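Let's turn to subunit A:
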Amino acid sequence: MTIPCLSVENASFQYDADRLLFHNLSFQLYPGEILTILGPNGAGKSTLLDCISGIRKLLSGNIKIDDTDLSQYSRKTLAKKISYVPQNHTQTYEFTVREYVAMGRAPYISVWNSPSEKDYQLVDNALAQLGITRLADKIYTQLSGGECQQVMIARSLVQQAKIIIFDEPTNHLDYGNQLKVLRQIKHLAQDGYSLIWTTHVPDHALMLNSKVAILERNGIWKTGLASELITENQISQLYDAKICQTYVEKAEREACIPYRL
Partner candidate 1 sequence: MKSSKRIPLWLLIAITLLVFCWGMCWGRYQISIHDFISVLLSKVMSIPETWSQNTENAVWIIRFPRLCGAFLVGAALAMSGATYQGIFQNPLVSPDLLGVSAGACVGASIAILQGWGSAAIQILALIGGLSAVGITTLIPRFFRNQSNLMLVLAGMIVSGFFSSMQGLLKYIADPDTQLAQITFWTMGSLNKVGMNDILPVLMPMLLGMIVLVSIRWQLNLLSLGEHDAKTLGVNVAALRGVSILTATILTACSICLAGTVGWVGLVIPHLGRLLVGTNNKYLIPASIFLGAAFMIIIDNLARNLTGNDIPLSILTGFIGAPAYALMLLRQRSQV
Partner candidate 2 sequence: MKKNVLYLLLILTLLLTMLSGCTQSNTPNNAQTDNNQPETNLVTDVTGREVQVPANANNVMLLPGPAFEKTLLLGVADRVGTTLKSSNTAWARLIYPRIAEIAVEGKSSSPNIEEMLNRGTEFVICHDYADLNAQLDEINMPYVITQCSGELPYSDLEGFLAFQRAEVNTIAQAFGGEALTNAERWIEYFDEKVNYVRSRTDLLTDEQRPRVYYARSDEGLVTFSQNSYPHYLVELAGGYYVAKDTPEEMNSTLTIEQIMFWDPEIIFMGRMDDTAIIKDNPAWSGMTALKNDAIYLCPSGVFNWDYSGESVLLMLYLAKHIQPELFVDLDIKEEIRYYYSNFYGYDLTPEQIQLILNHMPPA
């Protein structure tokens, strides 16, 4: 019985006394697993991600990484275990892509130093792995949305953390880039990373055929496999819309799409 690399038990959180964001939330994640979190706006998905990556503190419950409680880790060690690909890509200053990705090496660089040749080698490797070496000397703020996304992932990779968290990675991307990101998540899982990501589109979860969790507005949390949890009823009720789920032969997969308007 392998130890889950991430284990959340009975987590609860609230911003103010009126409203409990989530309560008694539990799940486990193993190496090579993908967890897709679905839920409407304002349900608390981003907050949950913040708690998992140690940025916010839970009200109660605990989170363990490699069987050690989160609080036992120093900031830097934690950053070597979990990396975070944020949703917001805006950047004030005009770093080159290489400089930007090199910042992912921060957990390995002491306060008095800067990235070494070895660190830049890892940067180049990550860029090559994602096929974006041509962007190396471009200015980050001049990239397109899709390219930004790729660079963020590269930054995560040089962080060499086994758990990667994506906060709504498909939000600002065009259709093609969305699929590209999904493919990357799949490949990363195959390489042994554990990934958690959030999305609004249930069909994405079906495409990855991953573990799924649903966080509803009232704080209710359900987990299960995609095949079990993503049902017409569940999704229709979650988003208050008429959703149809069926096997599409041409695409060779289960699909979840809205009915005719």
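A word on the picks: all candidates are chains of the complex that A comes from, given by their letters.
Everything that follows uses one rule, which is that contacts are C-beta pairs under 8 Å (C-beta built on N, C-alpha and C of every residue); 3 or more make two chains touch, one makes a residue touch a chain; residues count from 1.
This one's a predicted model, so the numbers in the text were calculated from it and none came from an experiment.
**Q** Check 1 or 2 against subunit A and report the one that touches it in the complex.
**A** 1
**Q** Which residues of subunit A touch candidate 1 once you look at their complex with the stated criterion?
**A** Listed in rising order, the residues are 50, 53-55, 75-80, 82-84, 86, 88, 91-96, 99, 103-104, 106-107, 109, 111-115, 137, 159.
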